[in-house]
Structure formats: C-alpha cells, structure tokens
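Removed from the display is one protein chain of the complex; every other protein chain stays in position.
For subunit A:
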C-alpha cells in the first residue's frame, strides 16, 4: 500500500478483509476492502475515501453489512459496505479513538479514547450506553465474553511527558463493571503503557501487550469468578 496501514480485520465469514490507510503524503485516508474469493490483480473490491478526520481504529460490523470506524477527532461512524456511504455517526469522545472492540454477540461496541475514557455503545444505533473514567489516555478496551466486565489498558505515552511516577511496573490494566461503571480491580505488571488488551474467548483469561515490548497472559484466580457486585 502507498501509506501506513492503521487497522485491519477479517469479516465474520472470513471472505472479506478490510484495512485502513493513513492520511499522509498527499493521499487521503481510505478504507480498502478485499473480497478474498475474487482477487483481481491486487486491486481492492472497494475503496472508501474518508475526507473528514482520519481513521485511527476500525472493526467489521456484525454480519458484514458495514464497517465501524473510530476517528482522530473522537467520532465513531458506520460505513456501508455496498455503497461506501457514511450511514451513521456519533461524537461522544473528545479525543482520538485508540481502539474499538465488539462484544461476543456483537450487540455492543466498546471504544477506548485518548480523552481518558472508554465508552460502551449499542452497535446498531451507536447509542451511547456507558462511560468508564480513568486518569490516563485509554489505549485499548475489551469486553468479557462471560461476565459483565470490561478491561481497560492505557497509560501516558513516553513521548508526551516523561514525568509519570517511575515506580516499577506502575502501568496497570483496570477492570470495571460493565453496568455500574465502577472500577473493581487492577492488574499491575507492565513497565510501559498498555497498547492492546483482549479477553480469551472462554473468558477465563486475558492478555495485554504493552509499549515495554511484553505480552502478558493472565489467568484469573478463582476469586475473580466468585466476585459479585451487590445490587
């Protein structure tokens, strides 16, 4: 590709792939979609140019009907696959979206943003449901497949300001209750900001990858499974 690729992903069926390119060197930001069954001399099946704020994160919508994109200005949009039009959008975040992830049944979308919050949306309507607040930019957020839990990973970028407290292993992954928006746990261990988090599909463990170059795989203690919020 001519410019850097920001995100990429397989569609639900695995028949399509999409990737987004950066807005640099005079080229606009674009979504490229390939039909793997029908590759004609390396040309994408569909290219959707993005004229507004560039895309910083993107995932496939459920059932391959649209692509969900997160932008540098905090907007989240739906782009229709067939027509390439923007069919929905919302601007709940004030700074760039660092990560978008879907829930296991694809009904909910969680966005992680540089504005120090992560927000939960209804995938189909982009209706804002919940907000999870922290003090640092959130680089990644994931939804547990089996519980109402959310994990957030983030941290101050080294290039922004180098005065975060230099206590060892201070960067942590934070667990919030999905419905109550309250933090109930933190896992320390990373030496640098966490850039990506993901729950294992069975919900019994999660992994986090960080700026420090480590990928940490954590298996939950029995107490995690017994933990209950009172309500």
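Basically, a contact is a pair of C-beta atoms (placed from the backbone, for glycine too) under 8 Å apart; a residue touches a chain by one contact, two chains touch by 3 or more; residues count from 1.
As a working rule, contacts and distances are computed from a predicted model.
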item	value
Name per UniProt, for the chain absent here [options: "Eukaryotic translation initiation factor 3 subunit B", "Proteasome subunit beta", "C1GALT1 specific chaperone 1" or "Ubiquitin-like-conjugating enzyme ATG10"]	"Eukaryotic translation initiation factor 3 subunit B"
Touch residues of subunit A, complete complex, unshown partner	11-15, 62-64, 105, 107-108, 122, 129, 135, 148, 156, 160-161, 163-165, 178-180, 201-202, 229-231
